[in-house]
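Of the protein chains in this complex, one is absent; all others appear in place.
Lettered A, B and C in written order, each chain numbered from 1.
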Amino acid sequence: MAERASQAGLQAILPAMPVDADAEVLASTRLSDDYCVVAFRAPALAAAIRPGQFVMVRTSAGNTPLLRRPYSVFERLRDSNGEVIGFSILNKRVGVGSRLLYDAAPGMRVSCLGPLGRPFSSATGTTEAWMVAGGTGLAPFATLSEELAAAGVPRRLFYGARTGSELFCLDRFERLGVNVVLATEDGTRGEHGRVTVPLARELGSRPASSGVVLYACGPEAMLKAVAGLAERYGRECEVATERQMGCGMGGCYSCVVRVRTPEGGSRYARSCVEGPVFRAADIVWEERPA
Amino acid sequence: MAERASQAGLQAILPAMPVDADAEVLASTRLSDDYCVVAFRAPALAAAIRPGQFVMVRTSAGNTPLLRRPYSVFERLRDSNGEVIGFSILNKRVGVGSRLLYDAAPGMRVSCLGPLGRPFSSATGTTEAWMVAGGTGLAPFATLSEELAAAGVPRRLFYGARTGSELFCLDRFERLGVNVVLATEDGTRGEHGRVTVPLARELGSRPASSGVVLYACGPEAMLKAVAGLAERYGRECEVATERQMGCGMGGCYSCVVRVRTPEGGSRYARSCVEGPVFRAADIVWEERPA
Amino acid sequence: MDLSVRIGALRLKNPLMSASGCFGYGMEYADVVDLSTLGAVVVKGLFLAERPGHPPPRIVETPAGMLNAIGLQGIGVHRFVREKMPELRARGATVIVNICGTTIDEYTEIARILSDVEGVAALELNISCPNIKEGGISFGCNLVNTRQVVSAVRKATPLPLIPKLTPNVTDVSSFAHVAEEAGADAVSLVNTFLAMAIDVETRRPRLSNVMGGLSGPAIRPIAVRMVYECARLVRIPVIGMGGIASAADVLEFMIAGATAVQVGTANFVDPFIWGKLESGVREYMRRHGIERVSELTGTLDIPGEKRA
Partner (left out) sequence: MDLSVRIGALRLKNPLMSASGCFGYGMEYADVVDLSTLGAVVVKGLFLAERPGHPPPRIVETPAGMLNAIGLQGIGVHRFVREKMPELRARGATVIVNICGTTIDEYTEIARILSDVEGVAALELNISCPNIKEGGISFGCNLVNTRQVVSAVRKATPLPLIPKLTPNVTDVSSFAHVAEEAGADAVSLVNTFLAMAIDVETRRPRLSNVMGGLSGPAIRPIAVRMVYECARLVRIPVIGMGGIASAADVLEFMIAGATAVQVGTANFVDPFIWGKLESGVREYMRRHGIERVSELTGTLDIPGEKRA
């Protein structure tokens, strides 16, 4: 019942049917030895994208790897006339598929299936939006920042990484009028420590009436900590989860997140269709996938 | 016994131990929609190569395809000082591995194992050498022509293809002082018909005492026809066979050719170690692999 | 050109079906595939009751394949009938329901319930799931149990009955034979191969369930062999699957003896595969002058052997 209800809700949010774009790599920009931004030409797909949605990228036409890899859409790309021509992803090299994307050269064609999944709730009407990003968890916040800017919602980004050289694309967020708060675990830039340190302080210093909404994306431990802070300070919070995904379409049931049911129990929800964005309060955080 | 004897002979001919060169692609020259020449930097491997030998090329670092692919060495490449710096292959796109090679871009690194197999018998002392090539069977004759030129042996190339646009690199052979006789099945260039048509005529017009030796490489049917002509006209003939090869090193027993034994019987010989070059008279031509 | 095939009393538009567990309950793919164009939609395995499934990680990728141990998370047969069937019917899908049980009674009860449901075209009897301890594969690895469960369900339903065989046995064709004797209208194979993968850094299994089922192109050559063996032995149709990812793979299974095929893992990789498979099969038929796709079934030509 619960599943059905939320899926019905979903359909209302997700009118766009996914397409499989035979996307040309327009550019690949290396940000470090591990991180890069890959830009794809895919006008129809990109035009339909909403912040928080993802694409399933086929990193190899062969069998290594066999399955597609999920990536948040990072930027929506426009030509000089402002027409949407494609999108980019922020990719971190961690294994075989992300390595192929890291090495992708302009001109290559890559099959990208999307847009997929449930986006962030519309930020219109929000008093103030705080985004919390760890590592590649930055990705969904570029388009969200655009949308917030268009809606005139004050926006802030808490952005953490291991070290200063892994904080990327800050100018892009500053250009969008985002107030950026940085934290690094080794203290080389911004606050020393996890991104939740400045977040906790700022949450604590706001009156409960100030209407702050939280959006988080990053490592599981960070999401859990942000969810905890949101609960403690009584803030609405949405988190974008990153589970291993076999299909991205609801077909395989691999990508599950344990969520609460209205009846007080819990169930496994497919994060590719009911997520990747969930209300933090809906997730049963005790359980932790490997 | 027979196997042992011929292997002992082999060792005498093959002093070079195979190496696995992490070869950089220096250039890839497309000759047509299907054919290309790929040049590799691999000085040690190239220096050891003898005409008729082959390399096992790992066309993908992943599992698609899993096994290496055998290729005749086409050219020995030299720098401006005449130092051997690498080799090239003449590649026809027929399937997954050859397609990857067709698409190989300069700078890529490709693992090449070689030199492997038994080369053509030394041509020194031969009165006149006639090479017979069909399609990519042209490949081993570039280095053989060089060797023949160095030894001052008169040399001739009968070269056939389906159509005129699939006859490649003629200038290279003409520069080496090779007399080139062409044939195409559709008659668009050279003699109309199979390459064995001009070959049979020329063989027939030579006195038996004229000391012509034949070398052939190409499709199985062509090899068989050339072997038949060699027998009919009493010429020594060596053929370079192209069997499916799993390892190229004698390990898997996949690449067998049926050869005669001294005792009058026959046996399967591994073409990667006892060949790919065989005396045409040693092969039992009746049996035909798919 | 006639792509239709016959599975017992059931006529399918074409031989292409989604494999159970790889296509959700069908509606998940309604936006990208016109469900009515598939030979059949085989839905995710259903137990009588809802099941939570195993904790993640539930899948792991392996060379040219994947392991899964979903644990048959599912909504149970009642919710399926209520919530999913109306939509599937509305889309014109030919629905085959994959049914699972831990006891023979559970199998027969699900079969009885589904027999009365409009739009259920056939039942696929899952006696081969490697991911649950109770039931499932324990039926499928034992000839006596296979006979019992197939016979019992046969009595419980008039619907076409398709036992799905496990490849984790010495002689799969003997299971096909027993299923035929027990009244099956067809058999489908293969389900996944029991397998495991270990993270050597942590020395832990990569799946929460320790073991899972291997699917994908990696298993295709074994699956083709098994389909060939079964099709030679039994007279009922064989539905082949295991690693199909192209029209050539569809044809390979049919030539080996399959009347129809299912596609699982490849649908994850490319949910738009269905049109490509169909047009690839059509193109082949055109090229080879084949009028009816069913003519292809079991036409393997072994040099030196007489054609069956």
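Assume contacts are C-beta pairs under 8 Å (C-beta built on N, C-alpha and C of every residue); 3 or more make two chains touch, one makes a residue touch a chain.
Remember, it's a predicted structure, so these values are computed and weren't measured experimentally.
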Omitted-chain contact residue, chosen from C:Val5, C:Ala195 or C:Val234: C:Ala195
Contact partner of the left-out chain, one of C:Thr62, C:Thr146 or C:Ser294: C:Thr62
Options C:Val224, C:Ile239 or C:Val293, residue touching the unrepresented chain: C:Val224
Contacts of subunit B with the absent chain, listed as residue ranges: 3-4, 17-18, 20, 58, 63-68, 111, 113, 243-244, 246-247, 249-256, 267-268, 273, 287, 289-290
Touch residues of subunit C, complete complex, unshown partner: 62-65, 67, 141, 168-170, 193-198, 200, 202-205, 210-211, 214, 216-222, 224-225, 228, 243, 248, 251-252, 255-256, 284, 299-303
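Everything that follows uses one rule, which is that only the chains that are shown with their structure count from here on.
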Chain pair whose interface holds the most contacting C-beta pairs: A-C
CA centroid of subunit A to CA centroid of subunit C, Å: 35
Between subunit B and subunit A, distance of the C-alpha-averaged centres to the nearest whole Å: 55
Chain centre separation (subunit B, subunit C; CA means) in Å: 48
Numbers and ranges of subunit A residues touching at least 2 other chains: 63-64
Contacts with two or more other chains, residues of subunit C listed in rising order: 63-64
